[in-house]
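Here the complex is missing one protein chain, while the rest keep their positions.
Moving on, here comes chain A:
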């Protein structure tokens, strides 16, 4: 069945050169596009990736593709950022000097707090703004006719044999949006509108997918957040213990202890959950599929299903997912590409009644 196009398809018109474009645009416009690239332009498919990727995804890029986020989502990441920054500011203003100028060697505790806070802050930025492992589009285009119609066979789930030491076959699937045969464990994120390698989940708190290339940063973020909160608690408790007089003398310390009591649980529980997920060789997406629920998987009992990726032991599984190499970025926002690159072309979308 021919596919219905909702927009004109890309053609030779995509090969407008950068010079033509730059000639018509002032340096200010180009500078602002470098600063923030909000939208893609169907007519510009040349230059660096950050100019073309918004054509085919919901990404917004900053500083020439150095940072990214996803448009059209609630800015919950700003809330998380303020939860990270505000306590540090309060601690620096009201607490640090009191602990720093003591003779009892509390300086090391202050240094530990700042160290873990810096690691938390950087890993949050890296998790939220780096490439989670985006897969290129249109690599497996079946044909040109009928508006790039997808062959019927490409809608099947394909079962392929695995090695004799693996119990079970592997099933792979074609992504009709990205026009690729997806590798194992990757999936399409409808929020970002891209396919991600070893896709764990789309995290609304960092507004980015958690996948093969930023899972490491996500785990560092969670664990360092727990440590920085513990050191914040310890430092404030020492201040209170050393202070004579009533609570009026140390209101900020009390406030920060309350803050730690309320916030330390979420990263701690989430990190523990990911230890169990990795130990049983499951991604959040696979776990959600196995429990058949859309409820918060963090509070669901961990089920160990028969899993072809299982390495046999908890520790081996843990190592394989948590220490996994990041691998190369296949769709780099900073690399140049030639004009008319198919990876950045938005081909006609499939009709609504076709299976996605």
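Just so we're on the same page, a residue touches a chain if its C-beta (ideal position, glycine included) is under 8 Å from a C-beta of that chain, and two chains touch if they have at least 3 such contacts; residues count from 1.
Just so it is clear, contacts and distances are computed from a predicted model.
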{"item": "Which of \"Ras modification protein ERF4\", \"DgyrCDS5427\", \"General transcription and DNA repair factor IIH subunit TFB4\" or \"GTP-binding protein\" matches, in UniProt, the chain that is not displayed", "value": "\"Ras modification protein ERF4\""}
{"item": "Residue of A:73, A:90, A:109 or A:170 touching the missing chain in the full complex", "value": "A:170"}
{"item": "Touching the absent chain when the full complex is considered, from A:151, A:247 or A:261", "value": "A:151"}
{"item": "Listed residues A:217, A:250 or A:287, member touching the removed chain", "value": "A:217"}
{"item": "Where the unshown chain meets chain A, residue by residue", "value": "10-12, 14-15, 118-123, 126-127, 130, 135-136, 138-145, 151-154, 156-166, 168-170, 172, 180-181, 183-184, 216-217, 220-221, 224, 308-309, 319-320, 323-328, 330-331, 338-343"}
